[in-house]
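For this depiction, one protein chain was excluded, whereas all remaining protein chains were kept in their positions.
By letter and in written order, the chains are A, B and C; residue numbering begins at 1 in each of them.
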Amino acid sequence: MSGKAHQDARHYTVDELMISVLSSFFEDGDQACNGMASFLPVCAFMLARLTHAPGLVWLASATGLEPRPAKVPASTLESELWSDSVMYMEQYGDFWNYAMNGRWLQKFCVGAAQLDMYGNANNSVIGADFHAPKVRLPGTAGLGDMGSLGKLLYYWNPNHSPRSLVEKVDFVSAAGYLGGGDEREDLGLTGGPQAVVTNLAVLDFEPESKRMRLRSAHRGVTVDDIRAATGFELVIPTDVPTTPEPTDDQVRLIREVIDPDGMRKREFRAS
Amino acid sequence: MSGKAHQDARHYTVDELMISVLSSFFEDGDQACNGMASFLPVCAFMLARLTHAPGLVWLASATGLEPRPAKVPASTLESELWSDSVMYMEQYGDFWNYAMNGRWLQKFCVGAAQLDMYGNANNSVIGADFHAPKVRLPGTAGLGDMGSLGKLLYYWNPNHSPRSLVEKVDFVSAAGYLGGGDEREDLGLTGGPQAVVTNLAVLDFEPESKRMRLRSAHRGVTVDDIRAATGFELVIPTDVPTTPEPTDDQVRLIREVIDPDGMRKREFRAS
Amino acid sequence: MDSKVTTIDEAISTHVQHGDVVALQNMATQAAPMAAVRELIRQEKRGLGVVVLVGGIAVDWLSFAGVMDRLIGAAVTMEQFGLCQRYRKAVESGRVRVEELSETALNARLGAGARNLPYLPTRGLIGTDLIRQNPDNLRLVEDPFGGPAVVACRALVPDVALVHAHRVDPEGNVQYKPTTLWPDIGIFPKAARKVIVTAEEIVPSDILRRSPDRTVLPGFVVDAVVEVPYGAHPTSFFPEYRYDSDFHLAWAKVSRDDGAAQDFLDKHVLSPRSQAEYLSAAGGAAMMSRLRGEEGA
Partner (left out) sequence: MDSKVTTIDEAISTHVQHGDVVALQNMATQAAPMAAVRELIRQEKRGLGVVVLVGGIAVDWLSFAGVMDRLIGAAVTMEQFGLCQRYRKAVESGRVRVEELSETALNARLGAGARNLPYLPTRGLIGTDLIRQNPDNLRLVEDPFGGPAVVACRALVPDVALVHAHRVDPEGNVQYKPTTLWPDIGIFPKAARKVIVTAEEIVPSDILRRSPDRTVLPGFVVDAVVEVPYGAHPTSFFPEYRYDSDFHLAWAKVSRDDGAAQDFLDKHVLSPRSQAEYLSAAGGAAMMSRLRGEEGA
């Protein structure tokens, strides 16, 4: 009861917390790019650029370089987002020249319908039969590439649950650490998943086993809450810190400047 | 003596004859493109478009589509040539998409420092040692590709001589019929050299052996003249026709409309 | 240089055969040649394979209408308007078969098709199940120079590509206004055997000659040219008009119900006998000015 009261008193909502955490991964000199349905990543990039990382290079929707949108629009794949860009990058011939190269666009911030204990992602099918699946998901799009091209991947998940965080994905649409340990490295792949930011916690990967690990719990969320909401056994360190909370200034920027229309809340189930 | 007088009475020069013959190879619906130092091909394309092949698609210097130059300029790789184009085609990403495909840009009209009895071309080195050649030639440029990409190649040679038409090229910069017979086909290559238009004759290739063959002799040139000027044994048919001569109208178009500055004569040795 | 100008009816009936592989310009809610898509449905084409980078409402309709039986692409979704429910149902029932490719693998397959190469390599999707799932077209091969293995992506040559453009001349030279170019235009029409271009307007070549650097497709690869104003509606076509939210929402709302979905298709696809009638049914002048206005064009 006091916990609830405590929560109500917060100056931020969970989407704002997640945006704040995500933004901390993007620094001056990094190049970031978003795809469709990516309100949280877009908010995180815009927040980083307004605060600690003014020199973060942003390629909106993989096409508009260094745009100056008034705010987050109703789609992250439409022209309002890349208004006032310094370059329109053609995708087939141009964008992939850079994206296939580990030197550029090193960090990707993406969502996935399923993630497993080794950070493998599934956006393809739920069920065992690829050609008659229980659920046909949208498809791998560019993520199937990014998982193998030496990128550092930052996943976001607004609905931390045993259905979205599973022991083994039904289908590997994007490579994480595969079966764990050195398996990814043995295939000649560098980079890989770095963190998973959910509505309950921040997760990362144990360096040796490559198993997903609890890095911090959001304020008001217990380790047991997180265990119960995860479809496999997380690595849980002895001390679990609380996730750093957004500053007043960050919250104000998100609400008043970056996303006054609240597009970021679309990704969260009504609750 | 009467032969000489006869020649002097002609209404055309040999460059105009060669242009007329070359133009006959390019028809409505073909796509043609020129490279640098290609005055004769450019004149031939322009002549074809003004006469029998108004629908010949011309990609000037592999960049300017359907240009309307006032005349042939001093370089076939400069912007005057592609003035008033309907498209500028970017070369790396765009031009080679079409040129690598046998469906487009099927016919190429080019020169080579050496051609051998099977139509192999050399624009690389004279001499046996590639890394210390007797003569370093300009290099294969795009010809090394066109020889292997299923194109129909039309060579022009303003100096028919045993030095330019040799038994075996010192270096194969562009594939002809290789060792003759089915050798080219066995490598999976289609297309190949179709004709060689020189200042003395028109040559083509015997269908079975793929040996170079005399197709017609220019007016006033004897078979013996041609034999003497060729560095290998040509296939000589029983009847050798005279090369069709340019019409009055063709000559007028070349002199007055296409190339009033006489750029086409640059390729011919002072004689 | 004969004129290639024709009607959408004629273009589709002449150049698209049952069973063809059709490359469709498309993103989730962007730049789809919707007039051509509706004509495929009206002409009851069957057994089409559809190639998309990211399919949207077009793929949903083609799945529902029984036009397509296979998809080759990287994703299908209407983004903020949700998954394509008729496509989902068709795939989940096994009626539409999916060849799922990552973006670089799709680009490589089409790039090889365009360039007459047997394959092009990518280093994307190594480690994923997409390779195992698709041995006919994806194969891990060694680097002959001793470097890392690559995924060889087999050449794909669609029978026909459908694209929508801002303007085109009668010979088929295609221009876009200054805007971002979707990947489709970069490779789809170059790989395909035939190309049908719909455009907001057909203009004389002399207009294109004023800005030859904006021509993105040479006429010699184009087979048919059709003028279709608002030809991408209900998807967006920058900088002319944005996607039609109301229209997408209306479809999303009815699409799970067989009868209601059929009524929607009857009204918007089967009944209109012209682009004018289609636009009128979709909201007419008010709709058009709303979509232009909101774009701030």
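As a working rule, contacts are C-beta pairs under 8 Å (C-beta built on N, C-alpha and C of every residue); 3 or more make two chains touch, one makes a residue touch a chain.
Owing to the predicted nature of the structure, the values given are computational and were not obtained by experimental measurement.
Engineer: Considering the complete complex, which visible chains touch the unshown chain?
Structural biologist: Within the full complex, the chain left out of view touches A, B, C.
Engineer: Just name the one of C:K4, C:R38, C:R86 or C:R123 that touches the chain not displayed here.
Structural biologist: For the chain that is not drawn, the touching residue is C:R123.
Engineer: Check the options B:L22, B:L40 or B:A175 and report the residue that touches the missing chain.
Structural biologist: Of all options in B:L22, B:L40 or B:A175, contact with the hidden chain holds for B:A175.
Engineer: Would you mind spotting which of C:H15, C:R88 or C:R154 touches the chain that isn't drawn?
Structural biologist: Candidates C:H15, C:R88 or C:R154; residue touching the omitted chain: C:R154.
Engineer: By the contact definition given up top, give the residues of subunit B that touch the hidden chain.
Structural biologist: Given the touch definition above, subunit B has residues 36-37, 61, 63-64, 74-79, 82, 88-93, 95-96, 100, 123-124, 130-149, 171-175, 178, 184, 187-189, 266 touching the missing chain.
Engineer: When the complex is taken as a whole, what residues of subunit C touch the one chain not shown?
Structural biologist: 115-123, 137, 139, 141, 143-145, 147-148, 150, 152, 154-155, 178-180, 211-213
Engineer: Extract the touching residues of subunit A with respect to the undisplayed chain.
Structural biologist: 31, 54-55, 57, 59, 64-66, 84-89, 93, 96-98, 100-104, 149-150
Keep in mind that, in the parts below, only the chains that are shown with their structure count from here on.
Engineer: Looking at chain pairs B-C and A-C, which one is connected by more C-beta pairs in contact?
Structural biologist: Top pair by contacting C-beta pairs is A-C.
Engineer: How far is the middle of subunit A from the middle of subunit B, if each middle is the mean of its Cα atoms, in Å?
Structural biologist: 59
Engineer: Mind checking the centre-to-centre distance between subunit B and subunit C? Centres are C-alpha means, answer in whole Å.
Structural biologist: 41
Engineer: Roughly how many whole angstrom separate the Cα centroids of subunit A and subunit C?
Structural biologist: The answer is 29 Å.
Engineer: Spell out, as numbers or ranges, the residues of subunit B touching 2 or more other chains.
Structural biologist: Touching at least two other chains: 93.
Engineer: What positions in subunit C touch 2 or more of the other chains?
Structural biologist: Correct list: 111, 186-187.
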